[in-house]
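Encoded as structure tokens, here's the structure I'll be asking about.
Here the complex is missing a single protein chain, while all its other protein chains stay put.
Which chain is which? They are A and B, in the order written, and residues in each are numbered from 1.
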Amino acid sequence: MVLWLAITIAIMLLAALSVLFLPNMIAAVMASSVVSLCLTLIFVFLKAPDVAMTEAAIGAGLGSLILAIGLKKLGYLSLDKQGDQDE
Amino acid sequence: MNRWSLANFSALIFALGLAVLLFAVSVQLPLANAPMLVGNSIIAQGVADTGAANLVTAVVLAYRGLDTLGELSILFAAAGVVGLLLTGAKAAQSPLPAGGFVVSSAVHLLTPLLFVVGFYIIFHGHLTPGGGFQGGVILAMAFFLPYLVDYKPLQQEHQRLTLIESVAGGSFIVIGLFSLFSGQAFLQPFLGHGAFGNLWSAGTLPLLYIAVGLKVGSELSSLLINLLHAEDE
Partner (left out) sequence: MVSDAQAVQWLLYGGAFGLVVIGVFGLLALNNAFRLLLALIILESGANLLLVLSGFREQGMAPIILSTQAQAGIMNDPVPQALVLTAIVIGVGVQALALTLILRVKQRYQTLDMRQIKALMEKDISEQHQVAHLSSYESPAQISAGRESDKA
């Protein structure tokens, strides 16, 4: 149980770091979805089912949908454009 | 972040110092020993006070009902400002191409299932984990997914969603005012408790959660529709 928790927290922190440092915008939004997923697992470990269900529905569902719509409106939705030129 | 300037280095040092301070705080706070001064009495008397099996529902609606009302107003303000700032939803054109075969068949299969699951989670909020917010988010997805597939006339849909949202929000406050007029505090649950574990139990809590779920669902979906049809393609 402790090993599973350690792996989940390690993946979550790595994904949080890669949100800041990945040059492609689509990858950054995906990494923030991974952070939400790992957070849901940690809430299940903490025996908080209401919070886990809310985080799953909103973090992985509605939040990522809002960010994807934002990507499309801002013109970042392309896999080959290497990052944002105005970084 | 290709070029590391002095500002970035000082931000890194600040972040590391914050981490050290937080670590120093966490050493003095043992984790699994919450004092739970209020929580213990809520656990002991929650079922007797409200009749709900889910104590988080009892806290959200019965013990801290005014916080839920504040949260509904924050969501209303956010959705209202989004509708105010974004132009382009009033234009009666379809800015997006219609979805392909895979997306449209998946949406046609998923939308009734999403409605069923959303309403199930809302109705059983006082018995199992769930409630108005989770079910409302799922309902928002169910309202919004057909917009990804094909174009619908915008005016009637917007008016219908706004009508659902205002009726649901108003009924939340009206239910709270009923208990005020019957001699108790505002938003205090006042109908009978019913049998423990039944669907119709816990007084006004399911009714409040239905109002919250419908309001959150229609509000978030109209916010998403405004975002989707904004200009600057």
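Please note the rule applied: a contact is a pair of C-beta atoms (placed from the backbone, for glycine too) under 8 Å apart; a residue touches a chain by one contact, two chains touch by 3 or more.
Because the structure is predicted, anything quoted here is derived from the model rather than measured.
Although it is left out of the displayed model, the omitted chain contacts the following shown chains in the full complex: A, B.
One chain is missing from the display, and on chain B it is touched by residues 1, 7-8, 11-12, 14-16, 18-19, 22-23, 26, 30-34, 36, 38-39, 42-43, 46-47, 53-56, 58-60, 64, 67-68, 71, 74-75, 78-79, 81-82, 85-86, 128-129, 131, 133, 137, 196-197, 216, 220, 223-224, 227, 230-232. Listed by residue number, the positions of chain A touching the unshown chain are 2, 5-6, 9, 12-13, 16-17, 19-20, 25, 28-29, 32, 35-36, 39, 42-43, 46-51, 54-55, 58-59, 62-63, 66-67, 69-71, 73-74, 76, 84, 86-87.
Here is the rule we go by: only the chains that are shown with their structure count from here on.
Each chain gets one centre point, the mean of its Cα atoms, and the points for chain A and chain B are 20 Å apart. For chain A in complex with chain B, the residues that touch the partner chain are 20-21, 49-50, 52-54, 57-58, 61-62, 65-66, 69-70, 73-74, 87. Those residues of chain B that touch chain A in the shared complex are 1-2, 54, 56, 121, 129-131, 133-134, 137-138, 140-141, 220, 224, 227-228, 230, 232-233.
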